[in-house]
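Left out: one protein chain. Kept in place: all the others.
Up next is chain A:
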Amino acid sequence: MQHQGPVREKEKRGKERNELRDLVGKNLHVLSQIEGVDLDMYKETVLPRILEQVVNCKDDLAQFYLMDCIIQVFPDEYHLQTLETLLSAFPQLQPNVDIKTVLSQLMDRLSSYAATSPEVLPEFLQVEAFAKFSNAIGKVIEAQVDMPVVGAVTLYVSLLTFTLRVHPDRLDYVDQVLGACVKKLSGNAKLQDSRATKQIVALLSAPLEKYSNVVTALELSNYPRVMDYLDNSTTKVMALVIIQSIMKNTTCISTSDKIEALFDLIKGLIKNMDGAQDDELDDEDFKEEQNSVARLIHMLHNDDHEEMLKILCTVQKHILQGGPKRLPFTVPSLVFSALKLVRRLQGQDGDVIGEEVPATPKKIFQILHQTIEALSCVPSPELALRLYLQCAEAANDCDLEPVAYEFFTQAFILYEEEIADSKAQITAIHLIIGTLQRMNIFGVENRDTLTHKTTGYSAKLLKKPDQCRAVYACSHLFWTDDQDGIMDGER
C-alpha cells in the first residue's frame, strides 16, 4: 500500500496504514488468546503462516510492527521453542526494517524470562539459544553494512545481558560476545559517537555487576580490547567504574598477573595516554581519581610473602610511570603497603639457613628507597621526608642499623636543601626529633652525629620561641628510658 498513490495523499495513506496495522495487530492478539493454539499448533501451523504473510507483504513498516507484535503477544516459551524458525525470517525482511530493535526486544524478553523462571534454563541450553542468537546477529550485521556502530553495539549489549542471565557460568560465551564486538569495531578509530560510547560502557559494566568479583572480568580476554576503542576520558570513567566495583565488593586481588591485567585496564588513570594533555582535567576530579587509585592499592594483597613482594614490584612499576602529578597520591599508599609487609616478615620465626629467601626486609627497603626517591621529581620534599622517617623506624625494628642511618641521612638532606618554609621546618624538625627519640639501634657514634645535627638545626629555626621548643624536645634525645638504652646523666 505504501507504494501506491501520489505524494499528497501520503498522509491519508499513512493514517489508513496505521489503522490497518492496528487491525492486524488485534487479530494476532486474539489469535494468541485462543485456547486451542498450543505449542505444537503454533509451531507447525500458526507461526509459519504468519511469517509467510509478513515476508510477502514487503512493506517495511508493517513488517517491523508485525514482528514486534508476534514477539509481544505470544508466550516466551513458544518463542524459545520456535527460535530457529523465527530467526530465519529476519534475513528475508526488507532491508529498511529496524531488525536490531526487534532482535534486541526478543533477547530482552527471553532474558527476563530466564531471570524470573530459572527452572527453564535447561530448555535454553537444549535449543542452543545462545548459538542461534549469535549467528543471527552476525548475519544481520553482515547484511546491513551501513548500520551505525551504536546499533551494532546495542545488539551486543542485549546479547550480553541475555548471556549473563542464561549462561552466567559460561565465561567463554561472554568473551565470545565481546570478541564479536571487537571485530565489528575494528577498523574504526576510537569512538567519538557519545551514544555508542554509552553503549560500550553499558557493555563493559554488565559483567562487573553480574560477577561482583572483578577478577572474573579480568579473565575475559576481549575485555581490554573493547576498552581500547573508548576515547581517553571514557577510558578513565570506565576505569573508575572498575575501581568502584572493587571497593564496593571489597574484592581482594591477590596475584601479580591479575594485578597486571587490572592495571592494563585502568591505565588511563595511571599514566598519560597518548595524545592526552596533562592539564585536561579539573583539579578536584583529578584528585578524586588519584585517591581512588591510592585506595585501590590497599586492596592488592596476598598473605604469601613472595607473592606480596611481586605485587609490590608490579604496583611500583606502574605507578612510577605516572609522572609528577600522580606520584604524591600513589607513592604513600605503596610505601605503607610495603611497610606492612616488612612488619609481617619481622614477625617470622628465624631464617632458614642456606635457603635463598627473596622476600627480605632489606630488599623491600631498597624498593622503598627507590620509590620515595621518585618524589624528588615532583618535587615533594615534605612528604618524602616523612616517608623516609617512617622507613627509618621500620628499619630500626628490623635491626638494620645502616639502612636506618641511610634513611635519616636522606631525610636530613631534604631538610637542609629543600624545606625552606619556616612552618614546614618546625613540623619537620619535630618529626625528626620524635623519630630519632624512638631509635634504639644506633651505636654511640651514629647516634651522636644524628643528635648533634638535629639539635643544631633546632637552634637555627627562624623564631626564638620555636628554637626553644625544638631544643628542649631534643633534650629527650640525650636521655632514653630503655632498659638497655644509654642513660647518660652527664649530657
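The rule is simple: a contact is a pair of C-beta atoms (placed from the backbone, for glycine too) under 8 Å apart; a residue touches a chain by one contact, two chains touch by 3 or more; residues count from 1.
Definition applied: contacts and distances are computed from a predicted model.
Student: For the chain that is missing from this picture, which UniProt protein name fits: "SKP1-like protein 21 isoform X1", "WD repeat-containing protein 82", "Ribosomal RNA-processing protein 42" or "Vacuolar protein sorting-associated protein 29"?
Tutor: Of the names offered in "SKP1-like protein 21 isoform X1", "WD repeat-containing protein 82", "Ribosomal RNA-processing protein 42" or "Vacuolar protein sorting-associated protein 29", the absent chain's UniProt record gives "Vacuolar protein sorting-associated protein 29".
Student: In the whole complex, not just what's shown, which of A:Leu106, A:Leu230, A:Met299 or A:Ile441 touches the removed chain?
Tutor: A:Met299
Student: Would you indicate which residue among A:Lys310, A:Arg326 or A:Arg386 is in contact with the undisplayed chain?
Tutor: Counting the whole complex, the residue in contact with the absent chain is A:Arg386.
Student: Just to verify: which one of A:Thr235, A:Ser333, A:Gln410 or A:Thr451 makes contact with the chain not shown?
Tutor: A:Ser333
Student: Out of A:Lys58, A:Arg343, A:Lys362 or A:Lys463, which is the one that touches the chain we can't see?
Tutor: Among A:Lys58, A:Arg343, A:Lys362 or A:Lys463, only A:Arg343 touches the chain that is not shown.
Student: Which candidate, A:Leu171, A:Met247 or A:Ile413, sits in contact with the chain we can't see?
Tutor: Of the listed residues, the one touching the omitted chain is A:Met247.
Student: Check the options A:Thr116, A:Asn135, A:Asn291 or A:Gln366 and report the residue that touches the missing chain.
Tutor: Answer from the full complex: A:Asn291 touches the omitted chain.
Student: Which positions on chain A touch the chain that was left off?
Tutor: Against the left-out chain, chain A lists 247, 250, 287-288, 291-292, 294-296, 298-299, 329, 332-333, 336, 339-340, 343, 383, 386, 390, 393-394, 427, 430-431, 433-435, 437-438, 473, 476.
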